[in-house]
Structure formats: C-alpha cells, structure tokens
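All protein chains but one are shown at their positions in the complex.
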C-alpha cells in the first residue's frame, strides 16, 4: 500500500510580498519513516510543513499524500490523514478544557457518544495526560501543554504525524518524556527541529534545507556528522556527536 | 438598555452566522483578549500628567467591522463585569450599549463615510479621530441619559451633562490619538489589516445605515421624552436642593421630611432601576421607607444581626465540613 507516502515535487512557494520561501523542493517519504527537516531560521521549514496539510497552496509544483494530490477537493481527507502539531501549544489548545480540545477534532469528524469518549480517553492515555482531562489549558505547564497538543491530533487517528519544533521551550525532563512518547508512535513522522540531538535520537533520515532548497537528504547519522555541511547551513554537529569537552573523546 | 443590547447581540450573532467567514471567530476572540490586555497598560496623557488607557471600541470596530466588533467588545465587557465587577453587573446592559453598540453601529457608518474607500494616511487618521470623538461624546451622553432615567443617582441631568461632555471631549481626543498611533504602526507592517473594513466586504450601506440611525434616534428620543416628562419637576427639585430651600422645609419636622421622601419616591418610582423594578411598584418601597424610619432601631438591630449571621455562615458550614470526615 502506498497509503502513507508523502511526496513533494518541485514545490515552490512565493509569499504575497514577493519572498520566495521555497525554490523547488522535492522529496519522498515512505510509510513509517521518521524524518527531520532541519535548517537555519528562515530556511523554509515552516512554510514547507504548512504545505503538507494544505494550509498553503503551492505556487508551483505538487504535494501528494498517499494516493491523493493535494487540492481543494481532497483537502478534508488529507487533513484527516496528516495530523499537525504546531509549535506554540497555546495556538493549538483553544477550547475551555483539555477534554474539549482533544474532542474538537473527532467531533468535527462526526464522532459522538461512547465512541467519542473512548477516542478522547485513548489519545490522552497515550500521551500520559489522562489526569488532565478536566483542566483548562492555561493551568497546564509547558510540557503538559505540548503533550496535550499531541493528543488533540492523535484523537483523529492520523496516519502521518507532522510536528513543528516539538521540543522547543521544554525542560530536559519534559523533553525526555516527549522523545519517549514520539519513539512509541508507529506513524510516519515528519518534524522540524533545531534540537539536533533529539533529531539524532528519533530519526533515521534528515532533510537539510538551505534558503528554500534541499541542500542534503540522507541518513541522519551521516549528515549530522558532516561538520562543514552543517556549518554552511548555520547549524552545528549535535553535542552527543562532539568530543567530550574535558577529555576530547568521542562517544561510540 | 438590556433589551437593546440583547437584541443587538442576537442580531449580530445571526448576521455573523449568515455570512460566516470561518476566519472570524478566532480573530474576534483573540482581539477581544488583546483589548483586555491593552486596557491594562496605562500611558501618560500628554499635558496633564494623569494616566489613561485605550477603550478600544473604535479600534476593534475598524478592524473587525460592526457585527463582529460588537460581539467582541460585548464579550470583553461581560468578562470584566463578572471578574472585576467593572461597571457592575447591573450596568452591563448600558455598558454594552455605550461601549459596543455606539461605536459599532452608530459611529462606524460615519467613519466609513469620512474615510471613503481607499483613504490616504491623513484622511484615514482624521476619520479615526473624528470617529473616536463622536463615539465618546455619544457614549457620555448615553451614560447621562441612562443614569438619569434609572434614577439611581440623584445628580441633576443638566449639571451632570455639563460635567460629562467636556471631560469626554478630552478623553475622545486622547482615544483618537492612541487609536491612530496603534493602527498606524500595525498597518505599516500589515497593510491588509484594514482591508476588511474599508473595502467592499462590509455593506451596511444606504437603507441599513438609515435603519440604524432610526433605531438610535428612536431610542435616544424615547429616553429624552421620558425624561422630558419629568423635567419640570426634576429641575424645580434640583434647584430647590441647590439653594437649600428644602433643607428649611425638612427641619420643620420629620413629617414634612417623610412627605418629601414619599414625593420623591413617587416621582421616581417609574424610573427606578431597569425593567425588573417595575414588578414591585413604588408604594411598596414608600411603605418600607416610612416604616424604616418609624421603627428605625428595630431595622438597624435586625440588620446588624443578620449581617453577623451571614458573616459567620461560611465558617459555620466549614467547621462542620472539616469535622465530618473525621467522624
């Protein structure tokens, strides 16, 4: 089945003010892959992600999710397939309580009654936030907000999970929790991050963007070791691949 | 006022539902919250050294268009009334009228006419300033009318009006300047902010403007005529108070004073607080007042006692609650 394939071909995006954010990006992501899109600020990561669930429409080129070409007609189906977690959970959690927020998607899909209850409970359970159901979003900590934001998407049982900067602003413990959480998902995962150690832990593959173009696309272990390439793209070798600051020894 | 506000609420909701723009709900909500935050930041009013804050009615109306702005401002007022008792729950209906209805439905058409379709910087700023001025003048006038009609405060209409209008002229100028400053900056970065309210999407043209003004005129007119009917007495009474004539009268005996009170309550009984007041007509309150002064001591003692009971109530129940689990 080619259901969960994400294919982007020669994607160009020009903003109304004339900025060319994407200049012909192409890649293909297979079922079950975990891919990080990395790059400097302004390299076009977020613009790219917003194409994956059709919030932006391409200036040129095409986006294919599974068997469907992204277009107005296929949009609802694609938004169901692609679950998108935004960078700032405050943007994503807009309902009065956590429960309502997690139920927002399923309700829009027409679920109700026991089915809805189960679906919401499951999603909250999976991110370890069942005890937060009755709370209001503004009473949550940063890490809790992030997990709940992921639950709001999981409740729609998407096939592809897209996350924008999942670990930004989290304390080390919450970050570790999140990494554990993401490791468990069997979905196709696509996310952007500046936290290259997290990328190294979660992904087999990395797509490196530079000024709206794909500069490199390959195994994470290879790209993240390439000091020159990373420096050229305003990035750094992840700490865990750098030498020990005291003895200079490298980890395995 | 409650009725007008509620009717407009229903109308605006229905209108928004009809030509639904799915982008609007989050915008309305978040802008309402913005207004809330902006109102808590104070600035120095030039030349006076005192401080003020943005009221924002005109700002929101210009950004959102009348219907959405009305709901947005009204929601802010509801939250403020509930949480900070700002303006009080009782005055909420009036507040919504003064601060949401007036700018959204009475002043906005004027703004549109002044600003035209694609105004230059100067014309836009002048239009904003004028709109803010008119909005605050109308608002202040409405406050005076409402206060007088409600009869809750006994300040005479004319002197109250003379006090309110000039103050609000100054406030209007400041509000206008702030709105110009805020919008000027925001528009420089995002020229599309004002597009919604300046271009075609909004068509409260012709008949509707007329209708809005007609409704407003009827309301104001209704208020005025109601007031006018009591004006002679009211004026006489106010003058009498101001010259201290009645003070003499009052000292001539408790009976006379009681008579005066009765007169007054009779005079104002129809114009007491909002609608519900009419359920229990004046005589009841007169009787109560008369009785209140007659057996004043009993009243005071009883009041103090019940107050004491009320004060202890929370702890009474609390105590029981705390001991319960232990049993």
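For reference, chains read A and B in written order, and residue numbers begin at 1 within each chain.
Quick note on the criterion: contacts are C-beta pairs under 8 Å (C-beta built on N, C-alpha and C of every residue); 3 or more make two chains touch, one makes a residue touch a chain.
By definition in this document, contacts and distances are computed from a predicted model.
Asks: Missing chain, UniProt name, options "Secreted protein", "Proline dehydrogenase", "NAD(P)H-quinone oxidoreductase chain 4 1" or "Cobalt ECF transporter T component CbiQ": which is it?
Replies: "Cobalt ECF transporter T component CbiQ"
Asks: May I ask which residue of A:14, A:109 or A:216 touches the chain that does not appear here?
Replies: Final answer for the missing-chain contact: A:109.
Asks: Among B:9, B:110, B:126 or B:170, which one is in touch with the chain left out?
Replies: Checking the options B:9, B:110, B:126 or B:170, the one contacting the hidden chain is B:9.
Asks: Quick one: which of A:67, A:91, A:171 or A:222 touches the chain that's been left out?
Replies: Of all options in A:67, A:91, A:171 or A:222, contact with the hidden chain holds for A:91.
Asks: Among B:28, B:58, B:99 or B:134, which residue is in contact with the omitted chain in the full complex?
Replies: Looking across B:28, B:58, B:99 or B:134, the contact with the absent chain belongs to B:28.
Asks: Just checking the interface: what residues of chain A touch the absent partner chain?
Replies: 50, 53, 55, 76, 79-80, 83-84, 86, 88, 90-97, 100, 103-105, 107-109, 112, 116, 134-139, 152-153, 156
Asks: Under the stated touch rule, tell me which residues of chain B contact the chain that is not displayed.
Replies: Contacting residues on chain B, toward the hidden partner: 9-10, 12-14, 16-17, 20, 22-23, 25-34, 36-38, 40-46, 51, 54, 71-72, 74-76, 78-79, 81-85, 88-90, 151-156, 174, 177-178, 180-186, 189-190, 193, 238, 241-242, 246-247, 250, 254, 257-258, 260-261, 264-265, 268-269, 272-274, 276-277, 279-280, 282, 284-286, 288-289, 291-293, 295-303, 305-307, 309-311, 313-318, 321.
By our rule, only the chains that are shown with their structure count from here on.
Asks: Rounded to a whole Å, what is the gap between the Cα centroids of chain A and chain B?
Replies: Roughly 48 Å separates the two chain centres.
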